[in-house]
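Missing here: one protein chain of the complex. Every other protein chain is in place.
The block that comes next holds chain A.
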Amino acid sequence: MNRLDFHPVLVRLPYLLGGVWITILIAALAFGLGLSLAVLLVVVRFENRGVWRRMSRGYSTALTNTPQLSQIFAVFYCLPLMGVMVSPFLSVVIGMTLNAAAYLADILGAGMSRVPSVYHEVALTLGLNRRQTYLRVILPHVGRTMFPALANHFQIMILGSAMASIFGVEDLTGRAYDIGSTTFRILEVMLVTGALYAVLSFALAGIFMLCRRGLERMV
């Protein structure tokens, strides 16, 4: 077996690091859009009975019990069949958004069920309407209490965004494959890429911890 040689990988490090931004962009877009969709799903779940609530729950059940990769493939191939041409990058973002919404709706739902029931009555007697109650009272409370779980899911999405490489997106993993195929130093490039994911993940954990402390101080 040949010795490990990192030199061909390290000289291409700036190119590899460029993929970090694509990885962050994919995860951030999918998380932001997924969170917005999750808020809608969870409000529907808590404000409605019957078919709307069942549809919201069914959505989460369906998407949390099937592989995310299948979901991205479905978006990647189905949208063109419907006449909508989207780039691989956008297909991945949409696929990950749909998946994130299902998980985030469950996280927010768990937070909603922990909101003290008296909050709704207090909000009513203070004169807040439903929209104001959600925007000013319920969702900020849920966001604060569920922040660790939400932050954790974002980190999972950063790692999960590696699937974008399968669709030809030049994220961190995509660029790693690219370097590996030209240098034939697959193991070395994957070790370096793994280390970069770990650094990214630790950095995010640190940022989220600071955010959490900030949230606790922010009154």
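Heads up, the rule we're going with is that contacts are C-beta pairs under 8 Å (C-beta built on N, C-alpha and C of every residue); 3 or more make two chains touch, one makes a residue touch a chain; residues count from 1.
Simple rule for what comes next: contacts and distances are computed from a predicted model.
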Answering from "Aspartyl/glutamyl-tRNA(Asn/Gln) amidotransferase subunit C", "Heme exporter protein C", "Cell shape determination protein CcmA" or "Polar amino acid ABC transporter ATP-binding protein": the UniProt protein name of the missing subunit is "Polar amino acid ABC transporter ATP-binding protein"
Which candidate, A:A110, A:L128, A:L159 or A:L204, sits in contact with the chain we can't see?
A:L128
In the whole complex, what residues of chain A lie against the chain that is missing from view?
116, 118-119, 121-122, 124-128, 132, 136-137, 140-141, 144, 219
